[in-house]
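What follows is a single structure, written as structure tokens, with notes after it.
Only a single protein chain was left out; the remaining protein chains are all shown in position.
Per-chain residue numbering starts at 1, and chain names A and B are given in the order in which the chains are listed.
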Amino acid sequence: MIETIKVSTSSHSEMVDITSQITECIGKRELKDGIVVVQSMHTTAGITVNENADPDVKTDMLRRFDEVYPWEHRKDLHAEGNTASHMKTSTVGHSQTLIVEDGSLVLGTWQGVYFCEFDGPRTRKVVVKMIEG
Amino acid sequence: MIETIKVSTSSHSEMVDITSQITECIGKRELKDGIVVVQSMHTTAGITVNENADPDVKTDMLRRFDEVYPWEHRKDLHAEGNTASHMKTSTVGHSQTLIVEDGSLVLGTWQGVYFCEFDGPRTRKVVVKMIEG
Partner (left out) sequence: MIETIKVSTSSHSEMVDITSQITECIGKRELKDGIVVVQSMHTTAGITVNENADPDVKTDMLRRFDEVYPWEHRKDLHAEGNTASHMKTSTVGHSQTLIVEDGSLVLGTWQGVYFCEFDGPRTRKVVVKMIEG
């Protein structure tokens, strides 16, 4: 069971909450118990699970990632100039695996699933694979 | 098949080896072959697989993560002041997927599964989902 989610980002760096879209996929396919693999189909955008309450966390995280992996770096060879986006993607991960129980995602109170745009704005594709078990 | 592990941490930053608790879950549910998703239910604590021999590795890792993501940062907006914990959690990951063969975790000689406390001490919850296959 595979579903696809389209994410349209509006900034260069952005964390987009896609928890409800994943929940919709689970409902549509009537997955009761199992796991879900959520994969960004890109090398400059990843997936992470983090705080869904205070939006300042996202702002802080994106700024701090930018400090650790600055956009401009005089030693970078990659002609596209987006090495930092590739670093951030491998750091958070291109995908995350989630647990489903009784038809619902198993998430902590403050956990949301985020598509992490690191080289936008762009139209992006996320694949959701559901496994029963 | 879902089990829950409770982890009580005693420091602000701490890596707790939970390999044996995961092995117990596998034994209890008699999972012979498959995979296990081990998920921290928190946004300031993650899961990683790393060295189980020299405890200095944990000390070094926690100190270095603290250098890359310092606790205090004058630009942080998040009122709780724990943005660094959120960064570390997304860096190591909120969950890890493990392989089970013949009733045992498939791990390298030096690999252990660690609960990573990044904003303790606290009582934490880890969910272990087992999939046969």
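Keep in mind that, in the parts below, a residue touches a chain if its C-beta (ideal position, glycine included) is under 8 Å from a C-beta of that chain, and two chains touch if they have at least 3 such contacts.
Keep in mind it's a predicted model, so treat the numbers as computed, not measured.
If you put the hidden chain back, the residue from B:Glu3, B:Glu24 or B:Glu51 that touches it is B:Glu51.
Contact between subunit B and the unshown chain involves residues 34-35, 48-51, 54, 56-57, 59-61, 63-65, 68, 91-93, 96-97, 99, 101, 106-108, 110-111, 131, 133. Residues 2, 34, 37, 39-43, 68-69, 73, 75-80, 83, 86-87, 89-91, 93-95, 97, 125, 127, 129, 131-133 are the ones on subunit A that touch the missing chain.
In this section, only the chains that are shown with their structure count from here on.
Per-chain Cα centroids separate subunit A from subunit B by 20 Å.
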